[in-house]
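To start, the structure under review is shown below, and the notes come after it.
Missing here is one protein chain; the remaining ones are kept as they sit in the complex.
For reference, chains read A, B, C, D, E, F and G in written order, and residue numbers begin at 1 within each chain.
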Amino acid sequence: MSKRHDFVRPDFDRARRKGVPEVILAEGKTVAHALRVTQIFLEQNGRAILSRVSPELEARLRNDLGDDVELEWYASARAAVLYREGVEPPAVGGRVGILTAGTSDIPAAEEAAMLCREMGCEVYSGFDMGVAGLHRLFGPLRQMLDEHQVDVLIIAAGMDGALPSVVSGLSDVPVIGLPTPVGYGLGGEGIAALYSMLQTCAPGMAVVNIGNGIGAGAMAGLIANRAAKARKGSG
Amino acid sequence: MSKRHDFVRPDFDRARRKGVPEVILAEGKTVAHALRVTQIFLEQNGRAILSRVSPELEARLRNDLGDDVELEWYASARAAVLYREGVEPPAVGGRVGILTAGTSDIPAAEEAAMLCREMGCEVYSGFDMGVAGLHRLFGPLRQMLDEHQVDVLIIAAGMDGALPSVVSGLSDVPVIGLPTPVGYGLGGEGIAALYSMLQTCAPGMAVVNIGNGIGAGAMAGLIANRAAKARKGSG
Amino acid sequence: MSKRHDFVRPDFDRARRKGVPEVILAEGKTVAHALRVTQIFLEQNGRAILSRVSPELEARLRNDLGDDVELEWYASARAAVLYREGVEPPAVGGRVGILTAGTSDIPAAEEAAMLCREMGCEVYSGFDMGVAGLHRLFGPLRQMLDEHQVDVLIIAAGMDGALPSVVSGLSDVPVIGLPTPVGYGLGGEGIAALYSMLQTCAPGMAVVNIGNGIGAGAMAGLIANRAAKARKGSG
Amino acid sequence: MSKRHDFVRPDFDRARRKGVPEVILAEGKTVAHALRVTQIFLEQNGRAILSRVSPELEARLRNDLGDDVELEWYASARAAVLYREGVEPPAVGGRVGILTAGTSDIPAAEEAAMLCREMGCEVYSGFDMGVAGLHRLFGPLRQMLDEHQVDVLIIAAGMDGALPSVVSGLSDVPVIGLPTPVGYGLGGEGIAALYSMLQTCAPGMAVVNIGNGIGAGAMAGLIANRAAKARKGSG
Amino acid sequence: MSKRHDFVRPDFDRARRKGVPEVILAEGKTVAHALRVTQIFLEQNGRAILSRVSPELEARLRNDLGDDVELEWYASARAAVLYREGVEPPAVGGRVGILTAGTSDIPAAEEAAMLCREMGCEVYSGFDMGVAGLHRLFGPLRQMLDEHQVDVLIIAAGMDGALPSVVSGLSDVPVIGLPTPVGYGLGGEGIAALYSMLQTCAPGMAVVNIGNGIGAGAMAGLIANRAAKARKGSG
Amino acid sequence: MSKRHDFVRPDFDRARRKGVPEVILAEGKTVAHALRVTQIFLEQNGRAILSRVSPELEARLRNDLGDDVELEWYASARAAVLYREGVEPPAVGGRVGILTAGTSDIPAAEEAAMLCREMGCEVYSGFDMGVAGLHRLFGPLRQMLDEHQVDVLIIAAGMDGALPSVVSGLSDVPVIGLPTPVGYGLGGEGIAALYSMLQTCAPGMAVVNIGNGIGAGAMAGLIANRAAKARKGSG
Amino acid sequence: MSKRHDFVRPDFDRARRKGVPEVILAEGKTVAHALRVTQIFLEQNGRAILSRVSPELEARLRNDLGDDVELEWYASARAAVLYREGVEPPAVGGRVGILTAGTSDIPAAEEAAMLCREMGCEVYSGFDMGVAGLHRLFGPLRQMLDEHQVDVLIIAAGMDGALPSVVSGLSDVPVIGLPTPVGYGLGGEGIAALYSMLQTCAPGMAVVNIGNGIGAGAMAGLIANRAAKARKGSG
Partner (left out) sequence: MSKRHDFVRPDFDRARRKGVPEVILAEGKTVAHALRVTQIFLEQNGRAILSRVSPELEARLRNDLGDDVELEWYASARAAVLYREGVEPPAVGGRVGILTAGTSDIPAAEEAAMLCREMGCEVYSGFDMGVAGLHRLFGPLRQMLDEHQVDVLIIAAGMDGALPSVVSGLSDVPVIGLPTPVGYGLGGEGIAALYSMLQTCAPGMAVVNIGNGIGAGAMAGLIANRAAKARKGSG
């Protein structure tokens, strides 16, 4: 077991098979290992997507990958998307709306937004809409539903986790509750938010685990793109 | 230890000392025992308050206590208030507003309302205001705050427990979150509601334990009556 | 608070506003109360949907509502749908696939199926596909994906909750994990199933609370109908 | 989503709308971000309140804000209040008593005291009154109740959380239990304290989450100021 | 395995070896089985001690065991002690004090008292001393400590579990905290009481599990009898 | 609240009132604060006892307190006892036996031993007796019980927490279970050990919280000294 | 979904494919349904194995299945094995030892024993060996290991769950810990037993879930039969 030169088996084919591209979780990998997997993906698919990128890895991604690689950096989420020259992002056309209850919920929301974009969706977002001042919510929500006609909503919230239930009660599209690891004391670290979303009184919502922006993005992207393909007559 | 004729030591003096009358928790007592404690309170104080009354005890309270005892029955809460003839309820003048998220939250809310009334408060209430249809909330809430000028709000909610946070964000009076044992699966039996209230983003709320209508009522009554006494120049 | 003749405030308008019809949760209501709410819905909307129906209420629904009311009975879920004569079920055209890991998961799955049908979806289902004998899974799953071209999958599982992750890894449509209250000892009553689904390695899945067939059905119905409307050019 | 110049939306209006000023939670913000929000508040309202201030931020607050800004520093709580020259603190007149069980509970208590003062209350406090030596409690408590006539009590306790129940049994004013993250092993980090307060036998107490001094202060300030305004004839 | 005529292996020798007699836990045994084990103990040791006795078993114990067997019945605890004629209870002389916070804690306290008596201790008890009215505590406690000079205290409490910490802070003898399964909502069924006792600020207390009156009695009996034997010069 | 020159209120009198000397918990105090409290105790009582001492504080205790102060250092427990010249440790004569299951349990055991010694007890100890090799247990245990005739046993164990139950089944003295924060995964950090001790099948054991060596020592010291005083005719 | 005539899909082939026969879990099935599945197994395989059999189903199994079906009844486990005339039980020759800590652990142990027998193992068992009186353990254990030379041990224990660790420390065969749902208060219902087994200090043990006698039996049967086949030269 001590020689494992080839135990890395990236799932290059996932985007085609699942409709969701593989995301390289940088957390828990050495910088060298993460870089190498990134290069393999760039060679194989022309694109590499990384989440939870450390500052050290960020620097290496910016400097070490050559001039023909373009980096898109998501600062709050600490996520990176890299494209080899000439490779085009997809454009499927699903429409995803993303709202956060507070500013601390933005990293998870941005992770979801990043993945939705890489799945070819249009993303509309609004921040800091929490229930402590509901008057800030109604305008942006109606705009998303009526003007942008989003196919699905992701609502990111920590603490009391009340916003997704409120939004779900006001919307006619499927809602994905994205609890964030925000909070303290009993029910902290997103536990209260997750519990509250699981107990929602407003039907039409499902949830992902705490801080799982990638999971929320994948689910939303699949929902929205299914509708988009149908709009184009190919669904 | 087998002879305990006199181990019952009711706290007749609590109403005077604490400002909150003692409530006889009938649950867990035999019907005979509960009846006897009721009679002692009627003799001593002219009033007895009982919560969690079984149908069998209810029948005995209605029939066995003599013609000079008047019963007020709170059906949802299964609570009873009994007065000996000639004894008057107090009238302190605190103003308490009580809202529930759903119809299942009414028993806990009514228990709180009963105790507030017995502490001499005026009680204003509204039911089924949950976040699954927020449009039902705004009217009754504004009426309580602006017209009735309540000193404190009790918000009873199970399931997602989102309503108290929403209300607290819209109000300028202290809010008491009263989680109710409503819900199922993970976070059920009121756990999610309690957690969510403890994590509220809206400052100005404190909570009692799940289903503790008596505790919510006592806290609200003390708050409201303190303001009422000050209004009368005696606080 | 003791007189509450009119505290029932059914949300007749939910189907139009949310795209999800209101379901009367019979559990926790008296038979008389449930019957009355049923009649109000039949009068107002021509349709009433009930979940968690007791045998006693079932008998009353069958006998007391008059000849012009037709009952559809879902035995495993103990759910009922009633139509006034001349009222037609909707037909939107979303396509929902539902699989269960074991036979004990059928009640939750059927509750979801019932709601999807009442939202106008076509429902395809298969039971007892659990991971203890995976060979039983592949055929029915491929048929759902390739032949019926479902827009979304609901996977109901208790115990180890492993099936939804397995299916999500094999599918390119959004998957809703529906944990069921099946299991014993540590992680019993569906806790292990829910935890396992929240930790899924296969992106493209979101979950509802344990036993929440209604919630899973509502989410699936919204997803599928959005695609269906787009197929018809109205989404 | 990568450009978010204006996602900071401070709630300047909260003090007027809610009666509770907004507190800037410095924890989790960069020093630069916290400084900028502080400046915005100073410009807009003439006052900024910060909690959980790091030593680095403390130094910047002391040095970088100009001579016309005065800093009040709460060392135990690591909280700061800043006033622009000429701006006066409010004086509403609510009377709040604060007691702690041990010395480790002082930071949470001081956070609460700070907010009460900024809401215009008079604050009376006493430390290290725990149940391991009850004889230390009675004098300071009677002085608060009888001499200072406080409108409300905040009792901060970790470990066994027994003090709030003891005090509530001896008082006729509303009590706010403030559990602190003090303790170890099973029930540590304030869990036992919170549980014990939620289970109090002494009616007339409500609680906030573990370590939530701001929440306890906001609740107490609203209660006390309501009584104070009534004393002045304006409640 | 289907024939197990002799799998019952009572530990007749425990009283001698451990200093604690074996107690037959009737709960979970059939009436016939419990009766038979009782008879075996009566024959072997001249004494049988049973806890958690059902009404049906109580009747059989009163009627079926012959005239030469005397029954002592502990009604609150539903415990029974039976002696064959001529057998004398032991008299070792340990002195045990037992206090309860409320009346609901009496069954557990009485179970402990019963076992202490059967270990030959003198037992002094007082009920309903809870922290909601501390003034009731001081007299009985001082009498136990100063007049009866108890060697050890058992303090039974459910709900907030605050009494044992208060008593331990006032006493110079070892204290055994006996949490009782009293309470509701979060921390209910004695969880909060146990947690609070484990977190006590007052050194000199150890605890047993919730409702374990037998365990508390055994521990107290061993402590008190060790001192008693030393007083007699035999320890 | 910002000036608190005198909020330190050490309980100098505890040793006399409770029979247990106050222990200064250094953890969570600054080195300066801990040193000052140490000096106050040395001046007032001639002795100071500190637990959870950091290396930095240890150095200061060794160097800064003057030549007339003698330090006894407990390396595993990181505890310190300091005596002013001429002050004599007490000698009451209680006999305490202490066993550990593994070597990781020694710090908690040594903390308990230190306090017992400072309460004037004789302490007998043995380490690494765990149930993975029971043959190592029997000799040392019999020696403690028969030769040293200990009045009480403290059994420290983490992981499975099985040793205290095994020992309690073999002993006729009271046993104090001292769970230690040793273990990993589910039930780690001493949770499994504490649970297992609370569920012991062997009557005559009570427990303290995880890692609470001071609490175990205080309880054991009180038990043993009560017997010792009785042996001397003064109990 | 309302017609499901053929959703029962028993896994007749499991015994051959897995080496473990399928066990019909009667709990949660109607008597009629369980009977029908039993008959299908008898027809198909000549044998049917049922666990958790209700008294009503037991009566039907005894009376309704015809004269050519023989029933073996396991009273403690409430399990049944039925054979059609002429069908022989297997005889593979694995050797399994089963011990219980108390008499309450016998049902789970017997369930395991039953399945091992039906897998063709020889089973040796001993009851009531708990750690409260270890002297009862050594003899039967040595006999199992040295005389019967068991290939594997199942140790069933509730409460403190200490026995499996003790036995594993004394044995050189693999040990399966079978926690049983025995216990009360904190860590009750087998939680403490499971936690303690998971934390065992004695390597060479693995566990199944609480009360899962079938799972323990299947694991033990596979282990023992693998050795038995090797002894016969066919492994």
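By our rule, contacts are C-beta pairs under 8 Å (C-beta built on N, C-alpha and C of every residue); 3 or more make two chains touch, one makes a residue touch a chain.
This is a predicted model, so every value here is computed, not measured.
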| item | value |
| --- | --- |
| For the chain not depicted, the shown chains it touches | A, C, F, G |
| Those residues of subunit G which, in the complete complex, touch the missing chain | 17-20, 23, 151-152, 169, 171-174, 176, 198-200, 202-209, 214-216, 218-219, 222-223, 226-228, 230-231, 233, 235 |
| Interface with the unshown chain - residue positions in subunit A | 1-2, 4, 7-9, 11, 14, 28, 179, 181, 190-191, 194, 209-212 |
| Touching residues (missing chain, whole complex) on subunit F | 72-76, 103-104, 106, 109-110, 113-114, 123, 125, 127-128, 132-133, 136, 184-187 |
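Everything that follows uses one rule, which is that only the chains that are shown with their structure count from here on.
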| item | value |
| --- | --- |
| B-E compared against D-E, more contacting pairs | D-E |
| From subunit G, the most remote chain by mean C-alpha position | D |
| Shared interface numbering between subunit D and subunit B [over half = same, under half = different] | same |
| Separation of subunit C from subunit E, taking each centre as the mean of its C-alpha atoms, in whole Å | 52 |
| Chain centre separation in whole Å, for subunit B relative to subunit A (CA means) | 45 |
| Residues within subunit A bordering two or more other chains | 132-133, 169, 185-187, 198-200, 202-203 |
| Chain-level touch network, classified as line, ring, star, complete or other | other |
| Each pair of chains that touches, named by its two labels | A-B, A-C, A-D, B-C, B-D, B-E, C-G, D-E, D-F, E-F, E-G, F-G |
